[in-house]
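Heads up, this is only part of the complex; the chains shown haven't been moved.
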Amino acid sequence: MLPIPTKFCLVVGHGEGDQKLNAFDAALLDAGVGNMNLLRVSSVLPPKCVYEEVFKMPAGSLLPIAYGSLTSDVPGEIISAAIGVGIPEDPSSYGIIMEFSGFCKADEAALTVEKMVREAFAMRNLLLKEVKVKSVEHRVERCGSVIAACPLFYEVPCEGC
Amino acid sequence: MLPIPTKFCLVVGHGEGDQKLNAFDAALLDAGVGNMNLLRVSSVLPPKCVYEEVFKMPAGSLLPIAYGSLTSDVPGEIISAAIGVGIPEDPSSYGIIMEFSGFCKADEAALTVEKMVREAFAMRNLLLKEVKVKSVEHRVERCGSVIAACPLFYEVPCEGC
């Protein structure tokens, strides 16, 4: 089977580009995952997955990641994305990751994603210990993008071991 | 290379939620894959992949999965999804997985997906032994979602081996 991720963090980013994909790329770079091969997942925190402040993986890695993103080419528009991770009371249980994006302010996106995490826990009768949330907003200049993401990653084998 | 899946099954689910992503989450839970990290694939049955009645993998696993899904927030709307897996005559050949979703009844979705599998086999001059199909429908109350999926999975290593 595919290896289950053992670490997670929360990252956000925003940026501008000529094409929508370049704007998305700028947001990825700003979030610190611009040199990764993102494998979008839908979106569970594996049991015993450990929170890390800093994301670090070798360039070109296949990176399982849950994210919300929005890209717009309407100057002046406010776009936001938020990511929420629900940590279960029972450390042997899995948790839930939710993402949201919309034409709103970052704090509104954050509130929405937190509600979504709470609803997902309630639906499962899982006890919630904590919700970690990060959000970001961007006022579009020409073509802008936002991303809020939860990379799920691994202990990197040290070279030469 | 990434390990090739050795097992498959067909699952369907439907549900309601506050946000579209929560409705999708409810459908995933109903389908029995709500605690997995879905990696959406496009969509081939590997040679010698074995059919299982029951899906089982550890929570948080990265799960390759082909699926059709539809989410709607228009009360009263009928939404459906179907998954079809074409099993080849030649057991050493690969098969084809097709998915469909639409604003129709489940049996119509099932007929459509079966035709799609037949067309994919004809396009390849592959002989078809059997088409396995599952479908689901849902009448939207407030915000509803359907999913019909083919998880591609693995023998789980027993703990302690």
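Each chain gets a letter, A and B, in the order it is written, and its residues are counted from 1.
Definition applied: contacts are C-beta pairs under 8 Å (C-beta built on N, C-alpha and C of every residue); 3 or more make two chains touch, one makes a residue touch a chain.
Since we're looking at a predicted model, the values are computed, not measured.
Summary of assembly composition: all chains derive from one sequence, 2 are present in place, and the complete complex in the structure file consists of 3 copies.
By our rule, only the chains that are shown with their structure count from here on.
The geometric centre of chain A is 25 Å away from that of chain B, both derived from CA atoms.
Of all the residues in chain A, the ones that touch chain B in their complex are 1-5, 39-47, 49, 64, 93-94, 96, 98-100, 112, 115-116, 119-120, 123-124, 152.
The touching residues of chain B, when paired with chain A in their complex, are 2-3, 17-19, 21-22, 24-26, 28-29, 34-40, 57-62, 64, 153-157.
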